[in-house]
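All protein chains of the complex are present and in place, except for one that has been dropped.
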Amino acid sequence: MSLQTAAWLVLALPLAGSLVIALGGRWWTPRVAGWIGTVAIALAFVFAVIALIKLQDLPEEARVATSSLWDLVNVAGVRIRLGIYVDPLSVFMALVVTGVSALIHLYSVGYMSSDRGYTRFFAYLNFFVFSMLLLVLAGNLALLIVGWAFVGAASYMLISYWYRRTTATSAGIKAFVINVVGDVGLVLGTFFIFREMGVLDYGPLFEGVQGAFDKNDASLVAGMLLILVGAFAKSAQVPLHTWLPDAMEGPTPVSSLIHAATMVTAGVYLIGRLHPLLEWAPTAAAVGAIVGAATLLIAGTIGLAVTDLKRVIAYSTMSQIGYMIMAVSAAAYVGGFFHLMTHAFFKALLFMAAGSLISAMAGEQSLDRMRGFRKAMPFTFGCFVVGGLALSAFPLMSGFFSKDALLLEIGQRGGWYYALYAAGYIGSVLTVIYTWRMIYRAFWGEPCAEAAELEHGHIHHAEHPTNPQTGEIEDTEVGFPGEAHHIAEQTWQMRLAMGALAVLSVIAGVLFLPFGITEWLANFLEPTFADSIVEHPANDGLEAFGLVLTSVVAVVFLAVAYRIWAVGSGRATAWQERFPSLHRLFVNKWYFDELIGLVIVRPVAWVGHWARDSFERIVINGALIGGTTGIVRAGSAAVRALQTGLLRSYAGLVVIGLSAILLYLLLRAA
Amino acid sequence: MTPLLAAAKVQAPDIDWAGLSPLLALLGGSIIVLMAGLLRPRAARAHVVPFLSVASFAAAIGCVLWQWDERASLIEGALMLDPLTLIVALIVCVAGIATTLIAWRDEAAQEIAHGEFFALLLMSSAGMLVLAAAQNLVSTFVGLELLSLPLYILCASHLRRASSLESGLKYLIIGSVGSATLLYGFALLYGATGATDYAEISAQLVKKGLSGDVLVLTGIGMTIVGLAFKASLAPFHQWTPDVYEGAPTPVTAFMSVATKIAAFAVIIRLFDVALLPAVDDWRPVWVAIAVISILIGNVGALGQSSLKRLLAYSSIAQAGYVLVGFVVVTELGIEAVLFYLAVYLFANMAAFAVVTLRERETAAGDDLGAMRGLGAERPLAALAMTLAMLSLAGIPATAGFIGKFRLIEAAADGGYTWLGIVIVIGSMISLAYYLPVIATMWRDEAQPAPIEPGVDPGTGRAALAGAAPEADVAARPTGGWETQLVALVMGGAILFFGIFPQPLFDLVRRGALGILGLI
Amino acid sequence: MTIHLSIVLWLPLAAGLLALLVPRAAARWVMLAGALMTLAYAIVIAVDYDTAQRGLQYVTDETWIRTLGIHYKLGVGGLNIVLLLTTAVLFAAAALWAALRDEPAERPGLYAALMGLAQSGVMGAFLAQDLALFVVFFDLMLVPFYFLTLVWGTDPEKRGAAVLKLFIYTLVGSLLMLVGAIATGVLAAEGPGSVTFVLSDLRVNLISSGSQHWIFLVFALAFLIKMPSFPFHGWMPDGYMQMPIAPLAVFTAILSKVAAYGFLQIALPLFPDAAVKYQELLLLTALASILYGSAMAFSTTQARLVLGYSSIAQLGFIVLGIFALDERGADGALLQSANHALVAAPLIFVVALLASRAGGSEDLRDMGGIATKAPVFAAVFLVLTFALLAMPGSANFIGEFMILLGVFQAKTAIAIIASLGVVMAAVYALRLYIRSMHNRVGPLVQARELSAREGLVLVPMLLVVLALALYPQFALKRGERAVAGSLGATKVVQKQQDLVAQAKARAGKDAAP
Amino acid sequence: MGFLFFLFAIVALAGAVGVVILRNPFYCVLALVVHLIALALLFLLLEAQFVAVAQVVVYAGAVMVLYVFVVAYVGGGDRPGPLWRATARQRTLAIVFGLAVFIELAIAILGTGLKALDTDGPKVTVAYGSPAEIGDLLLNRFLLPFELASFLLLLAAVGAVALSGRRAGIPEDEIHAPERTVDPTHDLVSSPMPPSAGSMAEGVAGYGVTRPLPAPSEESPG
Partner (left out) sequence: MNISWYLVVSALMFSLGAVGVLIRRNPLVVLLCLELMLNAGNLALLGFARMWADGDGQIFAIVVMVVAACEVAIGLGLIVALYRQRLPVDVDELRELHG
């Protein structure tokens, strides 16, 4: 099997899985559909591994393969092949995507089993994986955009999976539209590049960019900025991030897979993929890095204030992706992608655990209601702790090494990059606090009613299932969300998936240890980033400093969080009262939704209503149509009014006409 | 025996009987028809007379075809036998046959007596021939009166209907004003040039350099008014709606088609031959009249509920369109005029045939409501009416479209493209009244109340006993197969010539030959 | 010289006339048979079409009206082959819809005849290679829709007025175009009697620049009205609301494309000077259409009107592509014409199906929550929705991509503003989908799955949409060369203007020192 | 000659004015007769003897007699009272535009470049305007108009008879049938026409003799 075949199969299997599940429809019993989906993804993972092996067989300087099926477009100098581009980066991404996806599928088999939309769920999920792989493996910018939009669509479908919830559908449309904004940015950015270069395929694009543009050429910068808009939208960077918290309307596995592990990292991938272009436009790269830094800080602060369990994790995701975006924009590729991978593991794990916890709460997501689940859900608690430690970069956890590598690479560039470096550490503080705030609040303290019930071996069921966001009673006629709830303690598929991820969250750091202990990941990605023109001077002192600082931050603030949320009560409130305006800012998520509403949504809606209620009526129907018909009608009335039926007036008009004509002719003669 | 009498003996005018044969057929036919009207049996009167009328028209058509390739000056240059004459004769005679068929069972014909009715029709047609062929002012004037006087009578021929009489009197008075104006114009032209023959007038205008003279221009102005009046062009159109509405429908049909054709023939002859040297002076006037006619005709037709009235306004607009073909003063234009008039014949005859049909079948008279349910009840008649309306509006696949096409082409060719735009603006407005007619036919299934015996279908009031013999019969009245035949044949012609117009083009192609050659 | 195009052109009308004669029950099936045979014939022609060959194929050239210089000249080329095929597909779908749903109940024979006439009219407009013939068909194709709406329209009270408005409004443009066409023929002729309207001749004998300007404007007006384009869309809302479903599907899908095709086939090659001069005007009109259509589409609550206004926006994109005066844009526009047609028609059917599940109401406020009991329906609708909003991966995306690329090359700013339309499309398309399929069950809704008959109409169209999504090059390849030919004249004009501008600049520079 | 011209012209114009302004139609007819005779004399001054004679015989003789009979039969002058609100305005308008036409015609006549107009006309032979010359012209050059004129007369006769003569008088059974009123708005039932109209006295007196003038009706025509 050649590399290309393996890559195509990676792409084909999820698609096939999706189609088989979808077209089979009601013939599949829910379980079968779930397993078909899981197996398809698992097989895709297998082929991704095969692709990895095949790729490693190639000589290092030629570790890239392309293959195309047919031309989608080949006219007027525009050529879009239906082709793939396999290199270490794409294989790396494919591995992460398929691997995490396989586990999440497995989890879902258990978690979603009482939901009547089960087959639909797996069809969507498989379709999502296909889309993500298409994005990753695409051989040119156009096909990348296709994959890009497909994941957006899959994300939309899954966010509004429980589509009887108005909150879910509006969250879906919000996510989709913001993603389309990103798509458009991507398309326009592509145009800027295409205008000068005339190609869309990666190979010629990367090779030709330095010939086609001057460094930091305005047109290239504009193009790359627009492409970054695409990346920001997909990766939930400010100000295009507002859809991500709302996306938590989707079932928890969806949040886990799409809105934590894979899709939202597409922006990181995009920047990594197009690094030869971005490095040639340093202004754009700087913007990317700054936006990433801003996002990681803003999201971190919001994470301190929100009380919805899934949203806390969502803001954490935003924040972590902010790190990655900052890193890859600053040419810290290995660190960035290393963090992408470890983040995929521990964030997926955290979401899975959160899903389990939410099941135990019978769908309730508010941290305010959760208390003392430590005893009732030991496995879930364990997973939460592992994930939390990794997220807060606790020494020796995977997140510790990846975040460290990431910040180190940024710091190595020196200059103003130290500002980013510092921002990263401030973010670290925030990360630790919001992570442990969440864990302490949910698991420490007196068990709440649900936890107590569970300790007696019985999962709580609400009398009427309600929408956790609005509290309105669910429309259960349709059979979803499912009646029964599944927690990890009772469902082996969930346990298996969470266990695997927990292990990975702990050990994944070995791929790239500091001081050159292991450099597997760096070596593997080396061929992709070999053409990078950014220098990373080694700086052992900085490296050591970073390790210490990271460790200290993690340990100290873990303890601080413990003091605030686990031990005493009321301390959190005291802090809130001390900085009321800051608290309000964070609770209201820095007012981004309101801002976007004010600046974009409301004006557009106003234009729409103005068009419908006023312009259409007054100008189109009134002036254009009414005016014309009015003139004609008035003419008609005049003609008919003249037509009195009086013979003498007719004769009068004849005489008037006669004298008029004679007058004209006389004047003419004169 | 004075020397003069002797001289008179010597100079006998040369008369080309063959060339005159179409005219003679009509005039002779009228006498025969008049006599046949004296037959005793009612059935004979009711059927022999119209049959003879058709035969006369057919004979005239035969003569026209016989003389088709001839070209001659008849009776000392009074008339001209040329393609224009023959084409006009052909169109008039076809219109005559159609009118006779529509009128076959008409009350008006019964009212004034069949013999008189059809004889007058034939005489009027003869007048049109004379008018179309006339080569001097005197012949023209006589032809015009021969055309008009029978029509005055025919309009009033439904003697017991007030509206018929009213229309007759209105037509007579306003028509006479027009005639008097025309006469005065002729007098001035004669005075300025000292000639009555067209060719001579033209020659004198050139020779004496009179084309810009006030006397000539005043004469031209009055002539324009008189002729515009006959062709029912705005602003001299006001008699048209009233007369068309009041006159018996077959007469309206005939007037709307034949009069217009004759009027345009004489306009072409007089202006393109006799007054051609003054073309720059009179053309703006005609252009203005064309524009005003198109606008007023179309605007006036909007919202009319009487179909006859609607068609009257429409005919004003159509006359405006035709005038565009004339004002460019090219052979192409004349050809377009003739083609359009032929096409107009089909459409108007079909429309009036259907209107007549419904007048006889329903109590709604010529109201738009009479068309309700026609599509379901009589799809063929409805189809004919639809085609007629679409043709008048100038929708493709109807002959009217080709006609408009040719007119606009002539306008563009003559440098008057903007008049082409005026034509289409008129057409757009016209859709707003043609389409509702179609809509009424096809949309509403409900039919208007059938005619009740003893009710005057025109007014909806109780009719005079014995005034309408059909009405005395209790059976459901029918429109008569002849009328429907006219509708179908004309509808078919609209469609046929809309798709294969070439034969019609070949027919009118020579119409312009020799007209403009006299410059 | 072949007869094939004549057969494919008149077959629908012949079938329609036959349907008038057969018993009522059979009429719809005769119509369907006619439409399917036409489709088959069109497919055969498309398969047999030699993509390598330059110029027209299957040319039929007879003198129709000698006196007027009008030829009955038909031919397929790059510009119309795909549109011809699309027309056949759409009318077959419409016929299938009518046959399977027993629509209409009254006077099916007349209905069939009118649909046949409509199809022949549209195909004629696409196939005509003579300017006058084109104008004839362009006007003619509207006539059957008048009757279809008049007799079978939605609301007996309102349909008469609505269709009158539609008919007059659209004919305003057509009739002005008639004058323009005639003037073109006359002005291009070397003398009286040599008038010809054959496009290939007119393309050689261009008329003077001054005449081109106004004639181009009347053509543009006609096309923009027919599309419709802002601000000439006044006829659209009423007309759409009143038109029966199957005719509406073909009307919104394909009649508007005749206009787009007209720009490429006639306006650009015959009036290149004017096209270059008024490029910005047309681009701005298109831009306004995109934005306005989108804004209206997401503020109206009538499902049909969402589609109607979205058509305005989509057609705006097509015009944008054409008046980029760049091959890429025009290629995209041509592709998008087929795409939008293939998506808009099934969506109209979808709206009808939604209404049939929402107590007959087409108001979005009465709908909702249909998806649960109708997953297949929901899936079909969703795919179509994504295609409508030009989701990457659909052929519509390729179309818009090419269009925007073309415009981007020509007028970058306009392309960037126009791309707002893409975002807005996402809003209104998803809004339509969500408010009918998702959310709580609407007050009048009685959800049920797509029946086999309904599926039989929608699914084949869906497959066509998907097929084109996978291989848009099918349409692009066929159009490429002809599009380049259409733009050739404008390219020459642009080049000349550039040269003149350069010369001026040089002269200015020389004069300055 | 000048004197005669002015005399005849003034008489002719006076007759014409009389036709226009006299209220009683009978007097109008008489005024026209005067006018026609004066006109015939003017014709004579123009050396058109034959036409002048024909004018007197045909017009002043035959046609006017016909008029008198009809006036006598129908009777009636302009009924008083404004039936149409704009009558007064119409009168003003009529006079204004009539005057305008006259002025325009006068400008044409006086402003023409045709010098011959300002002469008395060339010397003419005796034959000019004589029956012989007229006859010659009629039978040769103008044969067609001549023949057609005869046809016109035939048709006028036929028409006049058809319109008025076929069913002589109003059938007795219809006289009392009130539903025969053609238009109820005309309010004719209340003031029926005399069943035996036609005496000369009636004609001369208009409405005055056999019945009083109907009061100005308030009816407002639609």
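Of note:
Per-chain residue numbering starts at 1, and chain names A, B, C and D are given in the order in which the chains are listed.
Going forward, a contact is a pair of C-beta atoms (placed from the backbone, for glycine too) under 8 Å apart; a residue touches a chain by one contact, two chains touch by 3 or more.
What you are looking at is a predicted structure, and each value in this text was computed from that prediction instead of being measured.
For the chain that is not shown, the touched chains among those present are A, B, D, taking the whole complex.
When you scan B:L24, B:A162, B:A199 or B:A288 for touch with the missing chain, the hit is B:A162. Across B:Q67, B:T196 or B:T483, the single residue that touches the chain missing here is B:T196. Although one chain is not displayed, its contacts with chain A can still be listed: residues 640, 643-648, 651-652, 655. On the side of chain D, touch with the chain left out of the figure occurs at residues 1-2, 5, 9, 12-13, 16-17, 19-20, 25, 28-29, 32, 35-36, 39, 42-43, 45-48, 50-51, 54-55, 58-59, 62-63, 66-67, 70-71, 73-74, 76-79, 83-84, 87, 90-91, 93-95, 97-99, 101-102, 105-106, 109-110, 116-124, 128-129, 133-134, 137-138, 141-142, 145-146, 149, 152-153, 155-157, 159-165, 169-170, 180-183, 186, 188, 192-193, 197, 221-222.
Although one chain is not shown, part of chain B still touches it, namely residues 137-138, 141-142, 145, 149, 152-153, 156, 159-160, 162-163, 165-170, 172-173, 176-177, 179-181, 183-184, 186-188, 190-191, 194-196, 241-243, 245-246, 304, 309.
One rule holds for everything that comes next: only the chains that are shown with their structure count from here on.
The geometric centre of chain B is 29 Å away from that of chain D, both derived from CA atoms. The centroid of the Cα atoms in chain B and the matching centroid in chain C are 43 Å apart.
For this pair, chain C with chain D, the centres built from the Cα atoms lie 68 Å apart. Residue positions of chain A touching 2 or more other chains, listed in rising order: 649, 656, 658, 662, 666, 669. The residues of chain D that reach two or more other chains are 104-105, 107-108, 111, listed in rising order.
Note for the complex: chain C touches chain A at residues 165, 169, 231-235, 237, 292, 295-296, 298-300, 327-328, 331, 369, 371-372, 375-376, 379, 382, 386, 389, 391-393, 397-398, 401-402, 404-405, 408-409, 415-416, 419-420, 422-424, 426-427, 430-431, 434, 437-441, 470-473, 476-477, 479-480, 483-484. On the side of chain A, the complex with chain C involves touching residues 22, 25, 70-78, 80, 120, 142, 145-146, 148-150, 153, 156-157, 160, 163-164, 166, 169, 172-173, 176-177, 180-181, 183-184, 187-188, 191, 194-195, 475, 477-478, 604-605, 607-609, 611-612, 615-616, 619-621, 624-625. Within the complex, the chain D residues that touch chain B are 104-105, 107-109, 111-114, 117, 127, 130, 132-133, 135-136, 139-145, 148-149, 151-152, 155-156, 158-159, 162-163, 166, 174, 179-180, 182-183.
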